[in-house]
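Only one protein chain is missing; all other protein chains are in place.
Up next, chain A:
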Amino acid sequence: MPQNEHIELFQKRYGFRMDYQERQRKKKAREHKLQSKMAQKLIGIKGKIFAKKRYSEKVQLKRTIKAHEEKKTKKKEDGKVPEGAMPAYLLDRENTSQAKLLSSMVKQKRKEKAGKWDVPLPKVRAQSEAEVFRVLKTGKSRRKGWKRLVTKVCFVGEGFTRKPPKYERFVRPMALRFKKAHVTHPELKATFCLPIVGVKKNPSSPMYTSLGVITKGTIIEVNVSELGLVTQGGKVVWGKYAQVTNNPENDGCINAILLV
């Protein structure tokens, strides 16, 4: 019965075949043929996967070749100027001119009027009612169409109870109610799964805000006590705003960026 390292023992005692090394060498030399055959013959999904893998391999190869070539040739180092550096003869000047100040003021006024805020996603596509709601036909002969089913992801608070079903106009299905969001801290580049406290503002319509509908670009408030942030005064920060960056109804999860 072959026990423990019987393969290595056999190789130690009897060595390899006489042509073992040659066969290994030849097999390796034939590998490029197999690769090209596969690349030509594979079709469909397998072909795509193979092509992708091969592409990344080729990128690596090209990088190593380039690195080798760089060693061989000598290049002139073009002097990299760090950002924000100014030539010596401009050092003592005041940079912002009068005109610039005026124009920046005008721009800010315009921004306030238009309602664009300093958020990661300043402009979002407006969601029409037809997109967000779906008509739910009720009644014995299914003719009454005053109920609406929310098709987007929404947040209802804790202790939420529905209105009596007969009078409920907006139906928010349980499957589309989310309590947690994946929030990314923009500077730390780390993502946390934090509970949602509430929906602050939905850019498409205030009605959506009151219903708690979460679409791309919505500002939500999240519970950041997990992160352990502390204010200057020593108080613990437990709620912060975050903006949703994906389409939650397509992905099944809410991804957001923390607004710091």
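Methods note: a contact is a pair of C-beta atoms (placed from the backbone, for glycine too) under 8 Å apart; a residue touches a chain by one contact, two chains touch by 3 or more; residues count from 1.
Here, contacts and distances are computed from a predicted model.
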Complex member absent from the view - protein name from UniProt, among "AP complex subunit sigma", "Nucleolar GTP-binding protein 1", "AP-2 complex subunit alpha" or "AP-1 complex subunit gamma-1": "Nucleolar GTP-binding protein 1"
Contact footprint on chain A, counting only the chain that is left out: 1-6, 9, 12, 45-46, 49, 134, 151, 173, 175-176, 247, 249-253
